[in-house]
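Presented below is the structure to which this report refers.
A protein chain is absent from this complex, but the other protein chains hold their places.
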Amino acid sequence: MKVFEQLESDIRGYCRLYPTVFKSASNARQVDEAGKSYIDFFAGAGVLNFGHNNLLMKKAIIEFIEADGVAHSLDTYTTAKRDFLEAFHKTILQPRGMNHKMQFMGPTGTNAVETALKLARKVTGRRTVVAFTHGFHGMTLGALAATTNSYFRNAAGVPLEHVRHEPFGCNKPCQGCTLGCGVGAVDRLRSLYADSSSGLEPPAAFLVEPIQAEGGVNVASKEWLLAIQTLAHDLGALLIFDDIQAGCGRTGQYFSFDGMGLDPDIVTLAKGIGGFGTPLAMNLVKPEHDKHWSPGEHTGTFRGQGLSFVAGKVGLSYFDNDDLMNDVKRKGAQMQEHLEGLVETFGSGRFQVRGKGMMQALDLGDGALAKQVAANCFERGLLLGACGTGGKVIKMIPPLTIPDADLSEGLSLFTAALQDALEAA
Amino acid sequence: MKVFEQLESDIRGYCRLYPTVFKSASNARQVDEAGKSYIDFFAGAGVLNFGHNNLLMKKAIIEFIEADGVAHSLDTYTTAKRDFLEAFHKTILQPRGMNHKMQFMGPTGTNAVETALKLARKVTGRRTVVAFTHGFHGMTLGALAATTNSYFRNAAGVPLEHVRHEPFGCNKPCQGCTLGCGVGAVDRLRSLYADSSSGLEPPAAFLVEPIQAEGGVNVASKEWLLAIQTLAHDLGALLIFDDIQAGCGRTGQYFSFDGMGLDPDIVTLAKGIGGFGTPLAMNLVKPEHDKHWSPGEHTGTFRGQGLSFVAGKVGLSYFDNDDLMNDVKRKGAQMQEHLEGLVETFGSGRFQVRGKGMMQALDLGDGALAKQVAANCFERGLLLGACGTGGKVIKMIPPLTIPDADLSEGLSLFTAALQDALEAA
Amino acid sequence: MKVFEQLESDIRGYCRLYPTVFKSASNARQVDEAGKSYIDFFAGAGVLNFGHNNLLMKKAIIEFIEADGVAHSLDTYTTAKRDFLEAFHKTILQPRGMNHKMQFMGPTGTNAVETALKLARKVTGRRTVVAFTHGFHGMTLGALAATTNSYFRNAAGVPLEHVRHEPFGCNKPCQGCTLGCGVGAVDRLRSLYADSSSGLEPPAAFLVEPIQAEGGVNVASKEWLLAIQTLAHDLGALLIFDDIQAGCGRTGQYFSFDGMGLDPDIVTLAKGIGGFGTPLAMNLVKPEHDKHWSPGEHTGTFRGQGLSFVAGKVGLSYFDNDDLMNDVKRKGAQMQEHLEGLVETFGSGRFQVRGKGMMQALDLGDGALAKQVAANCFERGLLLGACGTGGKVIKMIPPLTIPDADLSEGLSLFTAALQDALEAA
Partner (left out) sequence: MKVFEQLESDIRGYCRLYPTVFKSASNARQVDEAGKSYIDFFAGAGVLNFGHNNLLMKKAIIEFIEADGVAHSLDTYTTAKRDFLEAFHKTILQPRGMNHKMQFMGPTGTNAVETALKLARKVTGRRTVVAFTHGFHGMTLGALAATTNSYFRNAAGVPLEHVRHEPFGCNKPCQGCTLGCGVGAVDRLRSLYADSSSGLEPPAAFLVEPIQAEGGVNVASKEWLLAIQTLAHDLGALLIFDDIQAGCGRTGQYFSFDGMGLDPDIVTLAKGIGGFGTPLAMNLVKPEHDKHWSPGEHTGTFRGQGLSFVAGKVGLSYFDNDDLMNDVKRKGAQMQEHLEGLVETFGSGRFQVRGKGMMQALDLGDGALAKQVAANCFERGLLLGACGTGGKVIKMIPPLTIPDADLSEGLSLFTAALQDALEAA
């Protein structure tokens, strides 16, 4: 590990939580160079929905490379990209009646968000975007302005402008929360926009994570999302869903917002969409907005990632039938029950379980405790991380393909790690 | 191609220049699905320095995947990353006496630039960055503020602030240029900064491409770069070199600024560093600046790209001896001579050759003509693109590993394409 | 009037409401050049608290001029300024236990607000100011950013930044108001500031009009003002009261916020403070904040207005005893009763009376109606104006010294004008 300390930037972070050197990984297991195996409840921050080194993807990628497939293509046409587009259209868009265009940009979530905001501003001729408390949208200046965590914001070095933050509408408010979220907050916001002397300018867009992952696994209520959607439409603003961490099947359905009658103008996707862990980002954009783009107006070198298209297409094949999604619902329920049991045992009225599908979280209400729990987990062979304000929420996002045995063992390890931390406290 | 028109965003650009569907690629050749083979003088916008599907890289990547190497690791420690760090340190940094730390971020050039600017602002407590006319640094808002092309800037939708643009110091000014660049411009700028009533605020950084690729292949003079470096140091500002397109061996040496006595505080790298076309970006940061980072203060999901580390390490092995760089110098000279011959034949006093190593360009002074030439090239089986203000400059950046035969054939195709265009005009 | 149309800018406004040329004015009467006399319920937008050409002031000014007093002195010391400072200290500050320093700047309200914001940012090292819906603070860019009316904001030509607007806490909410103001809104805002992931940055100041005049004569509740004050203190932000229109005795006490246990860090004053209609602006600044200024750091040519000091001192003499303030309370009650009577007669549940002391308003809920009423008033010989969103509120701010007969006659004229407008509608 000395090599990293000597040569790599001090900014490195997760390695401080997991102080070992990983050598290999397979499905929900990572192995360090000392041979210790870890169960992975983190999945590369939600990228590896189909597990590390998914066998089908490995095979497809190796075949592609051996056949000299076009690995890097900017935004020229390639067969790999066409296959991906067709699969996504057939598997995801068509069944939902979505006619969104697919746009590729620099293959990171923050690029996707920047691109979406840029288009919303272009379409509406307005500047201000409404984003929400506890939201996380990326680190480049345009996306960082929408991100809320002051630790990240304070590093910007310049004022972060053109975004107004409003309370997020959780379906299950935290204990003692007085932020005033919910549909009432949307009504108040509507009144402000209706008043030409409120000081608020008509917004270009509402940027919403239907489930805030980094922000503490806060699940928006259907009512609130619908109210925001109606307000956006009434104001002539675009509705942008950032489904970068919660999308791609994580919640037991492809989009985290499926089944609520929602109709976003733009959906930003990244993380899980490339399947294998190689980068990819893609926005879904309604054609009536997409046509406002001029060719090449927003570019990026790594827009055409052959390996990600190939593995991503394999990932889409998991949605050809309901098997995986049913599995996710079943395992998600198991995770939730387990956590609810822990609340009853250890922290009734103190801890809180939140989540949907296989993104489940235990809000410990205490960042120091959560940090200790995560460290204990690592010692015991379980990888997971904390999120939310002050890092007080333990988030569990194992690969959707995690074997039942690993899932159960991981939950047991967590119980023990929590117990240790509570006893030591 | 209909699939793309129906499903993909209207923003797609290069595909309009190359209206075909590519299926495979090898070294300096791309083949479309109709079986037509193209010589590649574009190399994925400068990413594929070692050719499409470089054989050594293919082998290394496939072995890595088969061994279940960690493909995606955020910023945890992995053996693949350690190997890359050590190789970069040994091959590139140590021989140059550079003690810069290596920082990974979202794996695109724009993320690298945003990260560098963020740090410069943090270190200095200042906001304003000096960037240069014709510079290109990326599309996210922080980097876009430094980018100059109004086509990109106008799409921002918000004011682009905190950057002051000054004339770039070419070593070979364009015909009739009256921008007032050169060392004299640096002296004038120094005087402005020396005057507390100039209206200019002390800058956080000078952001410079030693060779502006997208901006028209403008090569900075050594004198100008040294003058900027001295000014930056005198003002307590950081010197940031954006070597994203011109670095990684493109100019016949690893960094485009090697051998001039330059000592940048930060170097941004991306494109060619991952070797195979899978994304990677990395900043080199002097330790005295790097220590201003707090852990995880600037994050990004795709910071730990196993495949890029593996292929990138193979790429670094090309710098173990001088063979490739000597080759680049030889081929670059051939390209330059060929272009100079064209100037003599067709456009003395009208066209201009600019470049270094295997980034060579012919400034045709006319965007419509350049567009026609590029289209003719495509027809004849040669891929290349235009750059510079109004797209008036033909840029040639073939893989460094292009076979001599392909290089010669490509240059001949270009001659014919130019001749056709001039005759038609 | 042709002269004006030919020579003066099209931006002229009030003259369109009062299409005549005024020649002289005395106390609450203005006379046009045709000899028609008007009762003045507008008092120069709240400047002429002591009437046009107040006899005591006339005398004092003429004596001063005849004695070659220093009419214009920048911020050098003059006897006239000393007299004013001493009088203000003795009459206003000392009895209230206020140890605020007096600061002069460019003699307009907007300059006063800009100066206050500048200091609050300097003291706290923060940027963002919280201002309130329906607030009016001036037209220069710093103050305009806090002003809410979109008609004014849209003319800025640049983004108006660094201000966050929140609902104002009326003591008597408008019919059907759903802005969500009141103490509950302050609690919600407190929660947002308490959460380091809310996206809100700690504010430099809360900028509040205890009574919003231009915004529609909205009177803040004591509870809300106290809650804002507590929040400001808890956040380390400054509490700035903009008492430019409601101060100087207008409400039956010198400050509009007297008697509520409030303790603002800065109070901005202008309009009425110079007494005679010659410009003056002054901020009251707590010494612990004032010491953050360096000499001459914020300047302005017309800071030292001899005539305004002289007349302003006369104005202060009206506060040596309670006679005027008792009169204001009595007349204000008469105005309010009259308006309440009109509500009962013409618009129960439709119109609303709001105000304090001799700033009384009738909210007609309809800008077109209010415009017609004001036009009818002018025809009948009564000058008054509309305010509030869309100009739907008739505001009455006669000179505090208006004779009882003029006040009664003015109210009668108003009744008739309203009746006419309602009948015509």
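Miscellaneous remarks
Letters A, B and C name the chains as they come in the text, with residue numbers starting at 1 for each one.
In this section, a residue touches a chain if its C-beta (ideal position, glycine included) is under 8 Å from a C-beta of that chain, and two chains touch if they have at least 3 such contacts.
Note that the structure is a prediction, hence the values are computed from the model and not measured.
Annotation: of C:H89, C:R190 or C:K222, C:H89 touches the absent chain (contact as defined above).
Within the set C:Q30, C:Q336 or C:T389, the residue that contacts the chain not displayed is C:Q30. The chain that is not drawn here is touched, among residues C:T20, C:T178 or C:S196, by C:T20. Shown as candidates are C:I61, C:L192, C:C377 or C:L411; the residue that touches the absent chain is C:I61. Although one chain is not drawn, the whole complex shows that of B:E161, B:E223, B:D258 or B:D420 it is B:E161 that touches it.
Although one chain is not displayed, chain B still touches it through residues 127, 131-135, 146-151, 153, 159, 161-165, 167, 177-180, 184-185, 187-188, 190-192, 195-201, 215-216, 388-390. Within the entire complex, the positions of chain C that touch the omitted partner chain are 1, 3-4, 7-16, 18-26, 30, 33, 44-48, 52-53, 58, 61-62, 65-79, 81-82, 85-86, 89, 101-111, 114-115, 117-118, 120-122, 127, 138-143, 145, 151-152, 155-158, 161-162, 204, 270-271, 276-279, 283, 285, 290-291, 293-302, 305-307.
The rule is simple: only the chains that are shown with their structure count from here on.
The angle needed to superpose chain B on chain C by their Cα atoms is 180 degrees, rounded to the nearest 5. Here the CA centre of chain A is 31 Å from the CA centre of chain B. Per-chain Cα centroids separate chain B from chain C by 58 Å. Taking each chain's centre as the mean of its C-alpha atoms, chain A lies 50 Å from chain C. Annotation for chain A: residues touching 2 or more other chains are 127, 151, 161-162.
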